[in-house]
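Remarks on the structure that follows.
Note that one protein chain of the assembly has been removed; the remaining protein chains are unaltered in position.
Chain naming follows the written order as A, B and C, and within any one chain the residues start at number 1.
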């Protein structure tokens, strides 16, 4: 994700210094005009803004507050823009570190990052959002402002992933019933294309119908992490989410079945297994 | 629904005799060229095909096998095309009555019926489907063939309604969480429009965000009937559907709250109430 | 069940005529003093009360309103006492047939019926309950009066079976977690004996820990019927029952896995399977 975003920032005329744990990934951006830093602290020397895009809470904590981390090194007046899908609790912690902070998670696959098609959800103080607008415009096709507290953007992002997971569960159950009744899932997928007319239904509807869970565009264990985070936020806000709980249980059942590294849509196999259906042969 | 379908059959050049329990509704079609019959039995005298479009299993049983019903009166060789959203069990019964039978439920609101925008899901013997094709083409924009057993079309239709109900539940839970967290539901709706790009998400996302459940485009008590039917089919096929069960429980909770006559999307208020949220004021 | 109840009525000095579809089962009671009837109608000639104890709604309908059924033959002034676990809807129908009607389902296995240890739950008009008291005392150890509408007794009976099913589900999930964590289920069972001190927890706790689902004391398919009935009553009363729905889905998953004829506690295998646990070897 990060490299696509960095390239679009460079294309938009920004000066960009990149840091990645695997230095080779950072160096691949030199040809595009990026400078490579040896540590997160080095990367933020003299910057106006630092963008972080990491896999989970642990990785963000490490880059922000670990050895040679951002905290302390970030120039006074610079803003930290967090694009990672992290917990709302961590977003609140990051907002308390003494520098300006904006949370701006994104929807979209790596291809969307490369092609500037990301959907950015941003939250933070109005003044900070204004000053970050050029960054959002450089990396995405659309920016939605979630509120003035950074964690609200993370809540929206997590809820968006929950919406996709819910759609997957509904496909899983419908396909299982129909397969038991002798109806080809592709027929139902075609009807749902007619009904919803959504590219997300079209693509996941095909993946689940064909049980084509490899290669994993988004690993199931990461999907479980996201649903865990949305349920944690739900508890913070005192809002029960029974459908999110159902998805969580099925993701855990998928992990128990050894599917943690498959695409996260593989948890739809739980509905199929509970209906006594064998895996689709290919 | 029926009047729009009848008008499109007339437009396509078919001879149409109409019957409705409220005779005035039938007579409204005379200007379009329809003949009005006094009973279902009268309506089928000499026809090649009879189309039924009724609200539930009971109404279909009455028109088919009640006094002056279709059975017995339908000419030998004529086909019964059932467009109603009925149980798969009734579809199997109707297929055993001694005349040709095709099940062809439709997706779409009354406006879609008027404007020939229905999505038709048809199932039955291949020869019958071929001979009914002209009817499907006259009333809809697209026809999906579900299988050679009529009840399979009803299973697909019921699963389609389940998919919409699942989407509604996911909106209900996400909105409840976000409202508790101070995020305007419309912001999330906008993000979901960016993500799913589906007109169904757009329209229901707005209805649920505004809690605008009147007038009822589809009454909640009918939605409960459909989810009950999909769960009955699931039991016939031995396929558990936990998400359908969740939706059913929330529809029942909505009935207990006096919301049976509202639009079925009103069951999303259950998630809001369980999060302690008051109804949205307007 | 019926033979134990009949024997206890004979022991209490009542005159008893018995009818069973398998005549041999009826004739086994001749030695105890029973008269055998050829049909349900014959059995009720001249009686003060008829007791029915059958497996499901269909069997009750047949014996009551089928050929040579009770209706019509039951003497004016005689009472029909229904002991079967039937739907509340059927109980309401039976109360409308023109003769006195009391619903009195029982808790207890066949051994309890033999040894007069049944728990009777009765409902109906106060005067009828008074006159049936001698019957209840003859067959059970305790009688609970549920209300003045017969169907209320069936609601209590169905809810009682739901309570047992809920306990089974809780054992299933706890055992699955603990087995994954290397804890012997019997250790947990022992702790639960210490905590609940209930013979029901003791016996089912052992059955589930050992996965000893044969012979079936109560067939899973009958358990599914009962949970289906409690959910139907819940819908009649507009009361959502998410735990009953969870149990229903797991019972259906068990049917899909070919376990319909095992003891109903076998649905606890669903939690085990979803945790990736193999069946316990013996």
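One rule holds in what follows: contacts are C-beta pairs under 8 Å (C-beta built on N, C-alpha and C of every residue); 3 or more make two chains touch, one makes a residue touch a chain.
Predicted model, so just to flag it, every value in this text is computed and none were measured.
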Among C:77, C:194 or C:278, residue touching the chain not depicted: C:194
Residue of C:39, C:149 or C:206 in touch with the missing chain, whole complex considered: C:149
Candidates C:182, C:215 or C:278 - the one touching the absent chain: C:182
Touch residues of chain C, complete complex, unshown partner: 88, 107, 119, 121, 142, 144-147, 149, 151-152, 155-156, 159-160, 162-164, 166-167, 169-171, 173-174, 176-178, 180-184, 187-188, 190-192, 194-201, 230, 233-234, 237-244, 246, 271, 274-276
Interface residues of chain B (partner: the chain not displayed): 180, 242, 249, 253, 256-258, 270, 273-276
Residues in chain A touching the chain absent from view: 224, 228, 234-235, 238-242, 245-246, 248-250, 252-253, 255-256
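Here, only the chains that are shown with their structure count from here on.
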Cα-centroid distance, chain A relative to chain B, in whole angstrom: 36
Whole-Å gap between the CA centroids of chain A and chain C: 51
Shared-contact residues (touching 2 or more other chains) in chain C: 242, 249, 253, 256
